[in-house]
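A single protein chain has been removed from this complex, and every other one stays in its place.
The block that comes next holds chain A.
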Amino acid sequence: MTTGHDTAAAPPAKEGGAAPARPSAGAPVSDQERRRRARLSRRWQRDMRWSPYAFVSPFFLLFLAFGLFPLVYTGWASLHQVELTAPTDMNWVGLRNYTRIFDDDFFWNAARNTLTIGVISTVPQLLMALGLAHILNYKLRASTFYRVVMLAPYATSIAAASLVFVLLFGRDYGMINWALGAVGIDNIDWQNDKWPSQIAVSTIVIWRWTGYNALIYLAAMQAIPQDLYESAALDGANRWQQFLHVTLPSLRPTILFTVVVSTIGASQVFGEPLLFDANKGASGGSQHQFQTLGLYLYEQGWVNQHLGRASAIAWTMFLILIVIGIVNYVISRRLRASS
């Protein structure tokens, strides 16, 4: 600790350290020594200057190759007619891919489904995660056990989870309809009716991600300084008021972060509806009742083999996300300004 101050100044001192050697002898040895030190010092400076870039460049090179370039290229491909069978033959068609998908009822259907599935999976998921994190923040017996157990769904793959929920949501023999029947509710056709199927798909998403989000909230809650609660308690705030006026405001950046991440996740939902379909097709059920934009993109690109149109869908999704991001940003600024 105490040596920290000396060492911070050490490198320049070392450079200068070569100087006293000269007047004392002036011999060729010292001259050589001086050049050696100068060379070392130059190398040292070069190292200091450039190695940070060497350290971060692998990430950025790979990101350019597998992140940015594909993103831009998708935009370029969306202005062309490209078929899956010959992906290198590109015919310029301008905005026709966009006008075509906007005229397509299935696109708007998929967009609506993505929105509704996104809302009914994200909102309950984050609210439950918040409540769960609050409980986990109490003094608990076996607290690690609950955290690990809640994360188990996160370790389960989309494929395995979706296949299990298909069976649990079965119309005739599924566990969920059986349980509902026990309390007098008739069988629900979870796969073929619009709202039930969307709720079922959302359930898979909620099941996999609630525990993960709860842990993120819990981490943020544990970083809230204790004395904020103490002073709130002195002012006569009860537990609920403390949660409302201390916990929630402190969590605002974390909540915003999870909302953004979940929104991106919700716009991408693909594996769950694909595998929830009884026919394992890309249409999202016989009536397209749970076809998401992700599935629609896959259907256009890989089933109908129109990669250009699929690119247009991808870029439309991207633009929608940017708009959502901007709205989020504006709302968070407003919230900050008002508090």
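Simple rule for what comes next: a contact is a pair of C-beta atoms (placed from the backbone, for glycine too) under 8 Å apart; a residue touches a chain by one contact, two chains touch by 3 or more; residues count from 1.
Simple rule for what comes next: contacts and distances are computed from a predicted model.
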Which of "Carbohydrate ABC transporter permease", "DNA-binding NarL/FixJ family response regulator", "Sigma-70 family RNA polymerase sigma factor" or "Transketolase" matches, in UniProt, the chain that is not displayed: "Carbohydrate ABC transporter permease"
Hidden partner chain, touching residue among A:L95, A:L127 or A:A152: A:A152
Hidden partner chain, residues of chain A it touches: 1-4, 7-8, 10-11, 14, 40, 44, 47-49, 51-56, 58-60, 62-63, 66-67, 69-71, 73-74, 77, 82, 87-88, 131-132, 134-141, 144, 146-161, 163-168, 172-175, 178, 207, 210-212, 215-216, 218-227, 229-230, 232-233, 239, 242, 247, 253-254, 257, 260, 264, 267-268, 270-271, 274-275, 280, 294, 297-298, 301-302, 307, 310-311, 314-315, 317-318, 321, 325
